[in-house]
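Before we start, here is the structure in question, set down as structure tokens.
The complex appears here minus one protein chain, its other protein chains still in place.
First chain written, first letter: the chains are A and B, and each begins at residue 1.
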Amino acid sequence: MSQALLPTLLNLLLRAFVVLLLPPLIPGLITKIKAWMAGRSGPPVLQLYYDLAKLAQKQAVFSRTTTWVFLAGPVGTVAALLVASLLIPLGHTAPLLAFEGDVILFAYLLGLGRFLTVLSALDTGSAFEGMGAAREVSFSALAEPALFFGFAALARATGSLSLTPMLQSHGMWTAGHLSGPLMLILAGWGIVFLAENSRIPVDDPNTHLELTMIHEVMVLDHSGRPLALILYGASLKLVVLGALLVDPLLPVLSKGWLNGLAFLGGLGLLAVVVGVVESTTARFRMNKVPQFLVAGVLASAFAFLLLLV
Amino acid sequence: MSPDFLIALTMLTNFTLVATSRVNKAIQLAVFQGILMGLIPLAMGLGKHLHILLLALVAIALKGGFIPYLFRRALRQVKIRREVDPYVGYTVSLLLCAAGTGLSLVLAHALPLKAGTTPTFLVPAALATLFTGFLLLVSRRTALTQVVGYLVLENGIYLFGLLLVEEMPVLVETGILLDLFVGVFVMGIVINHIHMAFDSTDTGFLAELKD
Partner (left out) sequence: MRLYLLSLLLAACSGIPGLFLRRRGAEVSAGLMTVSALLGLGAAVGVLAGGPVPSLRLPALALGSPSLLVLDAVAAWFLIPVLLLAACGAWYGVRYWEEAHGHPRWVRLVFGGLTAALVLLVAAAHTWLFLLAWEAMAIGAFLLVLTEDRLAEARRAAWIYLVSTHTGTLCLFGAFALLAGVAGTWDLGALPRGFAASRLGTQTFLLFMVGFGLKAGVMPLHIWLPPAHAAAPSHVSSLMSGVLIKMGILGMVRLITWIPDPPLWWGALFLGLGGVSGILGVAFALGQHDLKRLLAYHSIENIGIILLGLGLGLVGKSTGQPALEALGFAGALLHVLNHSLFKGLLFLAGGAVVHATGTRNLEQLGGLAKAMPWTSGAFLAGSWAICGLPPLNGFVSEWFIYLGAFRAMAGARWPWSVGVLAALALIGALALACFAKAYGTVFLGTPRTAAAAAAHEAPRAMLLPMGVLAGACGLIGVFPMAVAPALDRAIAGLGEALPASSRLAHLPLVTVLALTLALLALGLTRWVWAGRRSEPVPPELPTWDCGYAEALPRAQYTASSFAEGLVTGARWVLFPKVQGPQVQGPFPEPTRFESHVPDPVLDRALEPAFRLGARGLVLLHFFQTGQLPVYLLYVLLTLLFLLIWMVV
């Protein structure tokens, strides 16, 4: 009995740690890598934790133009991401819930977060935030098909409609003819990852210039605890979408806790890669971003086509 | 009275209608033809069916009584005695009517109709009356004469109906009568309105309504 209980408990602990405590570390890692590559020492890796703690103690200020929808953005996004994290496997550990068709729920929960963020941006009645909202919905219309083509390809390859079997069938990927499609899927999803998390080359998370903002501009007016939720939500999104990228590549290890460690290592590696990418590429001109996203769609679509022959 | 005699009388009435230029006379002839229509089925011996007897009596009452009454009312308001210049002259009309009767004799012979116990001249008379009615409608200017033409047209259709009167359901027969009644009623209203609008019943004025 305790044999079965211990792994489950460890699993739960790992999940709680990854979902609740780990996320703010990832942006810190990325920022550190970028600073290191630029020859600076940069802020400490735990900076975001300090920021969240500081914001949690500050009073939020609301504009007279806003309504309750303004709060629905941060609250809804974090809630949706937390529910989505229940569905996604972390490495080769089992998720809390897995059932047929949970991919759709996963994708639509992300969409829910996006919807509420866009609405909270429009609620401020400012031209800047409207601009960010308009760009966000236009680009996500291109990113969705990329995500879905990737899911379709994985569903076809694994014959299953649930996230866990899709992402964890590592044994199949070592077979030669499947690694090509996998690389294409990960390329497509990598583009979606960069777009959804507002990383260079799609969007610069550190800029506040009108020409270049997409996600940053939507959260301009938040302060205090809502801003803390937004920052936390952004980091959680990095983890959740990062799990999509990392899981198919992880090897299957013998012990449960080794799998968990492998996943954490994979996330760390992903953060390093993102940092390097951000440091070495320049941000695209705004009208190049749709082309970039279409390239992602094509990559996923080609992955699907390759699986047919 | 044999039905053939009545049918021949109908055809004669056609000729007279086409040739007359006095509106009063045309109306009287139309009434006369209507009564003939009512009498023909009785002469053909169909009066033994109760519903046909009833219909014939109602037809006579309508065409002989009520419709002339409507006409007289219209005449009183309009005060016309003579027809205005028709589109087709009287002599030509007469010739056309004769040609039409001839054509209907030929057609009736050639049409694939079942040979029955109906009088031989029934179908030609029906077609000829139809043609006469159309002729009146097409060639006359006065709205009243056009109504007369319409009545004659209906008589022609009625004659056709007599071919099937034993099998034809009650619905169709009463339909014709209703059609007639409504037609004259509506025409009465239209005549009144034309008169009010143009102070004349010359239907040529209606062409102004074209866009």
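Quick note on the criterion: a contact is a pair of C-beta atoms (placed from the backbone, for glycine too) under 8 Å apart; a residue touches a chain by one contact, two chains touch by 3 or more.
Keep in mind that this is a model prediction, so the values were computed, not measured.
Engineer: Which listed residue (A:L82, A:M183, A:L261 or A:V276) would be found touching the missing chain in the intact complex?
Structural biologist: Missing-chain contact among the listed residues: A:L82.
Engineer: Of the residues A:L10, A:A35, A:A60 or A:V272, I need the one that contacts the missing chain.
Structural biologist: Once the missing chain is taken into account, the touching residue is A:A60.
Engineer: With respect to the chain omitted from the figure, which of A:P226, A:G242 or A:G296 is a touching residue?
Structural biologist: Counting the whole complex, the residue in contact with the absent chain is A:P226.
Engineer: Which residue from A:G125, A:G180, A:P251 or A:G265 sits in contact with the chain not drawn here?
Structural biologist: Once the missing chain is taken into account, the touching residue is A:G125.
Engineer: Just name the one of B:F134, B:F160 or B:F181 that touches the chain not displayed here.
Structural biologist: Per the contact definition at the top, the residue touching the missing chain is B:F134.
Engineer: Write the list of chain B residues that the hidden chain touches.
Structural biologist: Listed in rising order, the touching residues are 87, 107, 110-112, 127, 130-131, 134-135, 137-141, 146, 203-204, 206-210.
Engineer: Since one chain has been left out of the picture, which residues of chain A touch it in the full complex?
Structural biologist: Given the touch definition above, chain A has residues 56-67, 69, 71, 74-76, 78-80, 82-83, 86, 97, 99-101, 104-105, 107-109, 111-112, 114-115, 118-119, 122-131, 133-135, 137-138, 140-141, 143-145, 147-149, 152, 155-156, 159-161, 208, 217, 220-221, 224-226, 229, 290, 304, 308 touching the missing chain.
Throughout what follows, only the chains that are shown with their structure count from here on.
Engineer: What whole-Å value do you get for the distance between chain A and chain B if each is reduced to the mean of its CA atoms?
Structural biologist: The separation of the two C-alpha centroids amounts to 89 Å.
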